[in-house]
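Okay, here's the structure, questions in a sec.
The complex appears here without one of its protein chains, the remainder shown in place.
Read from first to last, the chains carry the letters A, B and C; within each, the first residue is number 1.
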Amino acid sequence: MCAVVGVINSKNASTVAYYALFAMQHRGQEASGISVSDGLNIKTHKARGEVGQIFNTQILANLKGEIAIGHNRYSTAGNSSLHDAQPVTATCSLGDISLVHNGNLINKEEVRKELIDNGAIFHSNMDTENVVHLIAKSKKETLKDRFVESLMQSKGAYCFMLASKNKLFVVRDPYGVRPLSLGRLKDGGYIVASETCAFDLIEAEFVRDVKPGEMLIFTQGSDEFESIQIFDQVDPRICAFEYIYFARPDSIIEGKSVYEVRKKMGETLAKKFKEKVDFVVPVPDSGVSAAIGFAQYLKIPLEMAIVRNHYVGRTFIEPTQEMRNLKVKLKLNPMKKVLEDKDIVVIDDSVVRGTTSKKIIALLKQAGARKIHLAIACPEIKFPDIYGIDTPTFEELISANKNIEEVREYTGADSLIFLDIDELVSSIGNERKYSLISFNGDYFIQ
Amino acid sequence: MCAVVGVINSKNASTVAYYALFAMQHRGQEASGISVSDGLNIKTHKARGEVGQIFNTQILANLKGEIAIGHNRYSTAGNSSLHDAQPVTATCSLGDISLVHNGNLINKEEVRKELIDNGAIFHSNMDTENVVHLIAKSKKETLKDRFVESLMQSKGAYCFMLASKNKLFVVRDPYGVRPLSLGRLKDGGYIVASETCAFDLIEAEFVRDVKPGEMLIFTQGSDEFESIQIFDQVDPRICAFEYIYFARPDSIIEGKSVYEVRKKMGETLAKKFKEKVDFVVPVPDSGVSAAIGFAQYLKIPLEMAIVRNHYVGRTFIEPTQEMRNLKVKLKLNPMKKVLEDKDIVVIDDSVVRGTTSKKIIALLKQAGARKIHLAIACPEIKFPDIYGIDTPTFEELISANKNIEEVREYTGADSLIFLDIDELVSSIGNERKYSLISFNGDYFIQ
Amino acid sequence: MCAVVGVINSKNASTVAYYALFAMQHRGQEASGISVSDGLNIKTHKARGEVGQIFNTQILANLKGEIAIGHNRYSTAGNSSLHDAQPVTATCSLGDISLVHNGNLINKEEVRKELIDNGAIFHSNMDTENVVHLIAKSKKETLKDRFVESLMQSKGAYCFMLASKNKLFVVRDPYGVRPLSLGRLKDGGYIVASETCAFDLIEAEFVRDVKPGEMLIFTQGSDEFESIQIFDQVDPRICAFEYIYFARPDSIIEGKSVYEVRKKMGETLAKKFKEKVDFVVPVPDSGVSAAIGFAQYLKIPLEMAIVRNHYVGRTFIEPTQEMRNLKVKLKLNPMKKVLEDKDIVVIDDSVVRGTTSKKIIALLKQAGARKIHLAIACPEIKFPDIYGIDTPTFEELISANKNIEEVREYTGADSLIFLDIDELVSSIGNERKYSLISFNGDYFIQ
Partner (left out) sequence: MCAVVGVINSKNASTVAYYALFAMQHRGQEASGISVSDGLNIKTHKARGEVGQIFNTQILANLKGEIAIGHNRYSTAGNSSLHDAQPVTATCSLGDISLVHNGNLINKEEVRKELIDNGAIFHSNMDTENVVHLIAKSKKETLKDRFVESLMQSKGAYCFMLASKNKLFVVRDPYGVRPLSLGRLKDGGYIVASETCAFDLIEAEFVRDVKPGEMLIFTQGSDEFESIQIFDQVDPRICAFEYIYFARPDSIIEGKSVYEVRKKMGETLAKKFKEKVDFVVPVPDSGVSAAIGFAQYLKIPLEMAIVRNHYVGRTFIEPTQEMRNLKVKLKLNPMKKVLEDKDIVVIDDSVVRGTTSKKIIALLKQAGARKIHLAIACPEIKFPDIYGIDTPTFEELISANKNIEEVREYTGADSLIFLDIDELVSSIGNERKYSLISFNGDYFIQ
């Protein structure tokens, strides 16, 4: 996941970036950072933790300038450290530069090895740093040419933003796997961000999505910006998981409301649901939108019979073994009074390892529910994603190893349905292709 | 608000208290603390912040013992400091004691003045400290008699828990304004907590509510506990606000599911709602339960058309004046795609100053909603509460100064309905009296 | 030990107190604190650590007012905590008060017990808190009468300073065991401090010593101050250890230069030293002054053949057992090139347990010194001091258990001399009595 934002021609570019990162906190809580250019030099502040903890008024006041880029990092591995926070900065022969990146470069290791063999010194494990080194080593004369040259050597699904003393470069990979939208600030500046919910917060006007393979080049002080296509054209494939669970429901991706797509998924599920139930129960918060679509289609009540504790964050003390289920219960508490002797259908957004579903079903049974049907608003996840999503290995993915009936048995549900791939695609809208790797194993970037 | 918990006869009493406080975090995020008795001495750890940040495995490991009391503090005033965190401890002539308190003593200032005039040295502004001094100064021989004597001098709405080296005393005020329930732990110990949601998390079994005016006395190592009525009997009056918005929806207060009471409030509202709307929109999270009841009764769709950002906590940078509405928007974002050209009814749990409702209506209009009706699942708040709820003064309470039509006009809604007091009472259940001060000004504790 | 300072009628009273505490840091590095009265209320800042780390410009700027008292705490026990930092403050019926104390109350436990039996709640283990409670509980009308009454119940060797909103009270115990001097600031204010080296730093003029049993009462805005004798007159007995090693050499105590007294001690030692040596070696820094007197008298060279590492503070990692001697060596390093094949006399200020002397002798031998004579500029320490000095128990004091020859053998020195008690007294000056408990066991305060 991760979130990126770029701002130019705004007096308080770093403050705008801060609020945009705040709105996109759901895309990454591991670390955050903002770089700002004051026209001469680039200053950066980054740290581990959530946006609200990392920045304060004084820190933002020190980040003065009209160009800013920012990043929220999603924890993809246990061994991440401060060194793995973005933006990544460097002083190269063309001056200060700063880079942020959302996605994954599949040829990361080869490029890194070659760079190290040629004397580059790395300070992180991030593929982002590859690109900074490629820019620094490039012999091209302009930063634009250097950046393009570097991207030619970097395969993967990504959005990059590069700030220099007076320019902001924004680029989306040829397939457009990760979302990226352009907006206009009230004060005339531009903002580019992973999700449109960032625009709502700061009352920026949505202009258009950045196109797959498109590079936008903004210059400080200029209202015009340059757009170039730097790759051969290919069929775009936005990642279906953005609709399924990455994005905030109030974001609009490629013209589609995430909330409405999710409701449609729930509706599609409902069409093939054959059981008789007293009511629909979403797993909060991820299953709520689909459950609303599901309940509306079948005209059966929706009950918030599982309560979520929103204070559960990164830090709580691991329960001992005697307190089994506690880890899920800290977050989700089913209501006995509501569930007792009821037949229900539970709506969730996906089944990955199956362990959470199993625990939820167990808690619901313990709370007295009679029949518990499980309806999942996405297809079976059978393949690891290597383009930037932190999915587990084949061995860990329950649907890579068990058929639906076996998964049902494992979870303890009385029945279990998934969306199939066509239903997923038609719920989003058939008019274009999607990245469906996790469902069909089509690794289209090689 | 605030939350209190007491645990006895459990090997890891402090860990049980920790999880109970975690489950009751919604009742106070200002500060937390736990005291534990190891049979000889009492150790305490308390700090400002949320439970998950204050405690870690090592700190809990240092809090060894079979008796624990804990507290979450709700910020009732801007000038609170670490000194105002609970538990409050002392070494008196009977040994170490520790006290926690949920509520408000209305004769706090007189008692405090008299204590100071007699040489008591205070270290906080809390009324809790009054009681600790009264106990320390009492000439009674037993801690029980001292505690009872101290409570006789303390008027108000409260729950107190007092730990000594080998005893746990729990008491609820004569009117039973604040909730307090008794549970049984799996390992045979007892737990007493403000809300039953604390029992669910640690799989404690609900035993019964503590009665108004009842003192329970537990002794370490003994399965028996003593129950005494220390006050003349009066009509109990549990605070209606517990049902309206204090408690977690999954708690059971005096035998009633908070979630179901809230749904009933929504249903009662719906019965008198006369407008035609496309769908129902809750203000999340406080309005969701009532909105479900409302929508189910009228058989109209419920849409989560306002998205809440749960990362908004205590710490974010105050927006500048140019970014008006941002403070509400950081938390609540209406979805244009869903709302455009729709007639809607918005369900919220209360109107206090009216400013938030006004901003929400404005945001919804900006998002394109056509007609916006506002339905409030509680009566007009016309009086300040002085028994422990942090309500504003007369001047600030919009319904103390404006009639419904004027409030409607102020908020910008197209229509506005409240529950009336009788409807509120019947939604909870008519069988008993409630504390309704905020609605009718009946200050029954003098 | 500990250091106290009081300042009145100075615009930046807290800053003056800060520098005075800085100059008296040698009297205590465990914790420091300053209270300041702005004419209405008293504010306090205290923390563990050294003065330079605890205060900064902003903290001092927040401590505005013309009356300040301050304290450096000497670590007398391992279990001290922040609660044991001074000043100790309270709001009593006469308003805010703050107290600092240098010394030890021998009836601490009885008074504390009686206070607790009467309902007082203690927050520290300090005897200072006794006096605060006695003041708070007193029924006398004025603070002066209350303070005097409290002192009547407090036996021991001490200096107290009490600040109220507009007064500063300063008192020295009837025997004057601890030093206390009055000075005049350049801006007309007064300063009272444990040692005169504090005056030098801030260019205050020495006025006179506070008399044993004298209470000085200063009032804000008034140039006059009141002096009263609150105790029956007794023979004063200043603590001889102030001259031996507590005080800074540049302080003047009761009219005598500490440096010159120490030189005189060295000279007195030299008179009875019979061995032939190549040069004199002081143990730095405590033995330097005496060594200078010793060498000057005998007209033999002084060599700084042991180098002290002044970076050794509270925090360094305890060496493992293989690295024996390292703890002493971290602080003291003998120079082989200088010592090799030399006969020397080592001058130190005292022998307490004997372990350090033993290690130093061993290091000197290892460095190649041939004959090593040890001359100690104080008498044998045979009795624990209970009036405020942190001396070990009988069992630990080597001279309480061994005669001089046995001590010599234990340390490994080739010869060993001490000052005898008369020589000590005559080195300081015979004209008055001294507290010589550690040498003669005369516990004169009962």
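Going forward, contacts are C-beta pairs under 8 Å (C-beta built on N, C-alpha and C of every residue); 3 or more make two chains touch, one makes a residue touch a chain.
These figures come from a predicted structure and were not determined experimentally.
Among the displayed chains, contact with the absent chain in the complete complex occurs for A, C. Checked against the hidden chain, the listed residues C:Asn118, C:Ser257 or C:Thr355 yield one contact partner: C:Ser257. Across the entire complex, the residue among C:Asn309, C:Asn401 or C:Asn440 in touch with the chain not shown is C:Asn309.
Interface with the hidden chain, as seen from chain C, comprises residues 12, 15, 18-19, 22-23, 25-26, 29, 50-53, 55-57, 60, 186, 197, 200-203, 248-250, 252, 257, 259-260, 285, 288-289, 292, 296, 299, 301-304, 307, 309-313, 315-320, 322-323, 325-326, 329-330, 333-335, 337-338.
Taking the whole complex into account, chain A touches the unshown chain at residues 90-93, 116-123, 132-133, 136-138.
Just so we're on the same page, only the chains that are shown with their structure count from here on.
Taken as a graph of touching chains, this assembly is arranged as a line, each chain contacting the next along an open chain of partners.
Most remote chain with respect to chain C, judged by CA-atom centres, is A.
Put simply, the chain nearest the middle, going by average C-alpha positions, is B.
By the residue-number overlap criterion, the interface of chain A with chain B counts as same, with over half of its numbers used by both chains.
The distance from the centre of chain B to the centre of chain C, each centre being the mean of the chain's C-alpha atoms, comes to 53 Å. In chain A, there is no position where the chain touches two or more neighbouring chains simultaneously.
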